[in-house]
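Only one protein chain is missing; all other protein chains are in place.
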Amino acid sequence: MCSDFIVSEPRIIETKLEFPYSRTLGPVMGAFFMALRDGQLLGIRAKDRRVLAPPLEYDPETGESLGTEMVPIGPGGTVEAWTWVDDPTQKHPLDHPFAFALVKPDGADTSMVSAVDAGRVEAVHTGMRVTARYRSEPQGLITDLEAWEPTKS
Amino acid sequence: MAANDRGATDIAIVGFAQSQSVRDAAPSEVQLLVPVVADAITAAGIERSDIGFTCAGSCDYLTGGPFAFVSNLEAAGAWPPISESHVEADGAWAMYEAWMRLQEGDIDVALAFGSGKSSPSNPAEVWAQQLDPYYLAPLGVDPVSLAGIQAQALIDAGKATERDFATVVADSRRNAKSNPNAQLSGDYDVDALLAEPYYRRPLRKHDVPPISDAAVAVIMARGDKARELCERPAWIRGMDHRIEAHQPGLRDITSSASTTLAARKAGYDGGPLDVVELSSTFSPQEIILKNAIGLGAGVNVNPSGGPLAANPIMAVGLIRIVEAASRIIDGTANRALAHATSGPLLQQNLVCLLEGE
Partner (left out) sequence: MSDQTQTEKENLVMEHLVSLTYRERLTPNLNRFVDELLEGRLVGHKCPSCGRVYLPSKGYCPMCVVATSAEDEVEVPDTGTVTGFTIVTPVAYYGQQETEPFVFASVLLDGADTPLNGQDVTGLPHDQLRTGLRVKAKWKPKDQRSAEGISNRGWGSMGTVVDSFEATGEPDASEELFKDHIF
């Protein structure tokens, strides 16, 4: 519908929008992120005794409050599914090729989306054993769990 | 009570319009919508003043402006003041709200539309904003990577192979040859597709949808009004949407329980379907959705090419419904099912069942 406009040149504009959020974490996620700073992963015990990771405030199936029974999990884990990122972007957690994966931490009944730092794609497979690597200078973010690494046998 | 039991049977799609899906559309999103809404009104044979309720679907993050959706309303003609609503979701959910509104029985005609320009942004970054802001968004995980994880899980579960993914892509592009609004079309050889490099292993670039800008609008009418406006209305036999847990690790990502439930609640009983339009954004999702709905081999899935041929986020789901409805209105189909999705890895799913008289 705009074919009849006279366009002198395609002016390219770039706009950066930023939204800074400060989020209070509450008793469940607060406990998770505080323990993570100290290099400890936590899950939460559901009514059916399953341990959910990452810990939620409400049961995803029934909507019931899950309480605050936190359970230490990891540092070992198992890759449940994965994809390989050859060309990490600035938003990605690692600056070299890595895998995004669903990792089930030992002691948990569910898996969490995480980065797996395995060096090369041939080193990754479903069912592989991995160990959590924590950030040396924690920032209070999920990336304080910097990545999972292949477990040295 | 199922949605199809509560008087829904007398509401139909009587007119629609969509723009061509393109990368880097020059006009503004509202400019995309203005002729689309006008054409849908013309197609339905109504006046703008006949519309009793309007609902729009769009995403401010995609447009890049808080409250950008307010401008889109200018395409509906909001003066003198009209009765309207907006969903920060695909236009299919806007249509759902308008369909619910029509069931109150005091208005006869409703307009729903969806629009989005994905080109200005990096859709993988914007799309990631729908993720939970504690565990997922700060991780920088993008929707394509999540789809890669889902694809690998599907393979590991023995439910599909990379060849199945490539076959979905070849079918999509071949079907899109007859769709003037599609972006990607043509004849592709499955073996040649499999020879392409990985993008997010096991996905290749062609398993991922294109970046698209487009708008779509539908006019719905009730009972006799629908029969008066359209020779062969596309009757909405049922429409339902269901949602699952947000975290991908808390559900089986190789199936879609919410799609199964939505299809059943929309009234799909497993009978024959002439046309199925699925919001299978990534090729493996077509396999998941077909299994979830219970579609056998030989069903005509995505004759338009589907999202792999054109993926205007926020319009793509409503376009599926329009593609299905158009084939009922033109008499080439009598029973059709359309699907829309929202959230990471098919978290939320909407199913619409359409029939001719």
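Per-chain numbering from 1; labels A and B assigned in written order.
The rule is simple: contacts are C-beta pairs under 8 Å (C-beta built on N, C-alpha and C of every residue); 3 or more make two chains touch, one makes a residue touch a chain.
Since this is a predicted model, take the numbers as computed values, not measurements.
Of the listed positions A:30, A:67 or A:119, the one in contact with the omitted chain in the full complex is A:30. Remark: the omitted chain is touched by one listed residue; of B:87, B:126 or B:141 this is B:126. In the complete assembly, the contact with the undisplayed chain comes from A:14, out of A:14, A:122 or A:137.
Contact between subunit A and the unshown chain involves residues 1-2, 4-27, 29-31, 33-34, 140-141.
By the touch definition given at the top, subunit B reaches the unshown chain through residues 24, 26-28, 30-31, 34-35, 37-38, 48, 61, 63-65, 68, 74-79, 119-122, 125-126, 129, 133-134, 137-138.
Heads up, the rule we're going with is that only the chains that are shown with their structure count from here on.
Rounded to a whole number, the gap between the C-alpha centres of subunit A and subunit B is 29 angstrom. Of all residues in subunit B, only 26-27, 31, 34-35, 64-65, 124-125, 128, 133-136, 138-142, 145-153, 156, 198-203, 244-251, 253 touch subunit A in the complex they form.
Across the interface of their complex, subunit B is touched by residues 1-2, 7, 15, 17, 21, 23, 25, 29, 52-54, 56, 60-61, 80-86, 89, 91-93, 100-102, 104, 110-115, 121, 126, 141-143 of subunit A.
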